[in-house]
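Rest of the complex left out; these chains stay put.
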Amino acid sequence: MASPEQAAPASFTAPDPGFEARCRDSFSRQPAMHLIGASIAALRPGFCEVRLPHRLEVTQQHGFVHGGVLGMIADSAAGYAAYSLFPADSTVLTVEYKLNLMAPADVDELRARGQVTRSGRTLTVVAMDVIGIKAGREVHCATGIATLICIQGRPDTGR
Amino acid sequence: MASPEQAAPASFTAPDPGFEARCRDSFSRQPAMHLIGASIAALRPGFCEVRLPHRLEVTQQHGFVHGGVLGMIADSAAGYAAYSLFPADSTVLTVEYKLNLMAPADVDELRARGQVTRSGRTLTVVAMDVIGIKAGREVHCATGIATLICIQGRPDTGR
């Protein structure tokens, strides 16, 4: 999370005024997000929050949400945080991500947040955090970093 | 993948002779693995392979398997590769993982392989690779590293 010693994050402007519809439309075409029950809870230039209610289907052997599922929603939040700043005629691919699991996801709901740290023409770096909400209290379940690449001139609609 | 310059991996011996049943039983209690359709394809001391057939439900907006799903099966393969070497009365938690996505998972089936690199009393390091199989040919879709922790004296059966 934030250090008091660190400057406030740069404020980002989306070059594509239609960024929100473009991101939400892309998310809606991800069957894997439907499968686990994830949805976009917030979207702004350089920021995306993905929400996942607790469901038995996404748990591991201890009854907590599976660490890989935390990775799925963190990767997705990071991807749309980056994609919000991309030009209209482009798509986004994840180059790599790293996630530290810090507390068991023994929660009512998860919120994965992606905040762009550095927006480049080719590569974008995103800070990822997964917050669990349990009886109204927040638990910092995971933190990570993702690197994404902008593929220009290729629409997001797939094959 | 392997470098010809690198030594062969250490050969590991499982201290718990019941490691295979313990790992397979634990995997079978992961609803998230059932949800995506993953199963254990191979298990030996220090090694686990998780298989995932292609299904529309696990894809992203381009029709490829979602990068987060690759992370799920890689994390799971890494976890059971590590857990195979743990004592009977223990459980396994992922500390962190990092995954590089190298080729789109436009495949018939995925195989995530976890191979223990270093087995310690507390921490275990596992090399992860996700191989896609398309029309009989192998594609190296992702490579990564995971760190796992052995929690002794705590059964794997959850709450």
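For this structure, a couple of remarks:
Which chain is which? They are A and B, in the order written, and residues in each are numbered from 1.
Assume contacts are C-beta pairs under 8 Å (C-beta built on N, C-alpha and C of every residue); 3 or more make two chains touch, one makes a residue touch a chain.
These numbers come from a predicted model, not from an experiment.
The complex in this file is a homo-oligomer whose displayed part has 2 chains and whose full count of copies is 4.
Operating definition for what follows: only the chains that are shown with their structure count from here on.
Centre-to-centre, using mean CA coordinates, chain A is 23 Å away from chain B. Within the complex formed with chain A, the residues of chain B that make contact are 26-27, 29-36, 56-63, 65-69, 71-76, 91, 93-101, 104, 156-159.
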